[in-house]
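With one protein chain removed, the remaining protein chains of the complex are shown where they sit.
Showing subunit A:
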Amino acid sequence: MAQEPATAKPLTREQAQKLLYQMVLIRKFEEMSAEMYTKTKIRGFLHLYIGEEAVAVGVMQSLGTEDNVLCTYREHGHALVRGLDPKIIMAEMYGKQEGCSRGRGGSMHLFDAKTRFYGGNAIVAGHLAMAVGMALADKKMKRNGLTCCFFGEGAIAEGAFHEAMNLAALWQVPVLFVCENNFYAMGTALRYTHAQTDLTLKGAAYGIASAAVDGMDLLAVMQAADTASDTVRNTGKPYLLVCNTYRFRAHSMFDAELYREKSEVEEWKKRDPIPGFYNYLMLQQLLTADDFKAMEIQAENEVQEAVDFAETCSWEPVEELTKYTYSENAS
């Protein structure tokens, strides 16, 4: 099933293949993560993004290096697209000190100052107001960046969401709120958590420009994200972009998935963003089957290298247990 070209700018072969590669890399990276979890190399909670790749890949294209990014605990894909080396992500998930958060955070807490990647936040809706504050700082310091904050639709039920939206609108700060609506907050479906299920109205209620997009369609997400980021950059005001998507896997590795029918999952899998974009590129003659095979091998190698690296990394000495509780240069 080919996707309709939604974007105005035609893609070059190189751009097109890079986009597809980013989605493939996330997919392979997460499949490997699941395997390493069953091998108990990765512990704690592991939340997979499989099925939702087009959202992170699509939105991230509209961001620049001066922008800030905040995510939830389901953030491996965002970290990869943002440019974190798969090696330091995998090392983090192993809990090794070469990891991007020195192994302190694990899967749910990927951080990277170099790419302005502010987590990896595991209290639902806890990072939304922080995003507002980061945008406020940019505004006060007269910097150009915007702050992009990803969260699930479950977060919209929290008071913290509404406070953050109001503050962002009231203070007119450049935040791009990206709601990754995968229709389930753990086992609770959207219709059981929200009386108003049109999520764009939640932004509109605060006077925030809001739009929804098919989050399984990479090009559509890219175009919507471009419009959204341009609006934020041009007006300095917040924007709410709702990406409708679906997670193909369980909520975390502890989930028996009692709350949804297998057939529903299968139905959504027909809209898998990777074959969708693949078919489109084939139709546009921007990709060959051999290109794709090579791409898959390259991604597999990159992921294998990440695992090999994580294996050779070291554990932080236990003597350093209380390190990073306070800044080292604090008085």
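Following the convention adopted for this analysis, contacts are C-beta pairs under 8 Å (C-beta built on N, C-alpha and C of every residue); 3 or more make two chains touch, one makes a residue touch a chain; residues count from 1.
FYI, contacts and distances are computed from a predicted model.
Enquirer: Given the options "Nucleoside ABC transporter ATP-binding protein", "Phosphate transport system permease protein", "DRTGG domain-containing protein" or "Alpha-ketoacid dehydrogenase subunit beta", which would UniProt use as the protein name of the unshown chain?
Expert: "Alpha-ketoacid dehydrogenase subunit beta"
Enquirer: Can you work out which residue in A:Gly51, A:Gly105 or A:Gly276 touches the chain that's missing from view?
Expert: A:Gly105
Enquirer: Just checking the interface: what residues of subunit A touch the absent partner chain?
Expert: Residue positions of subunit A that touch the missing chain: 43-45, 95-96, 103-106, 108-109, 121-126, 154-155, 157-160, 185-189, 192-194, 254-256, 258-259, 315-316, 318, 321-322, 325.
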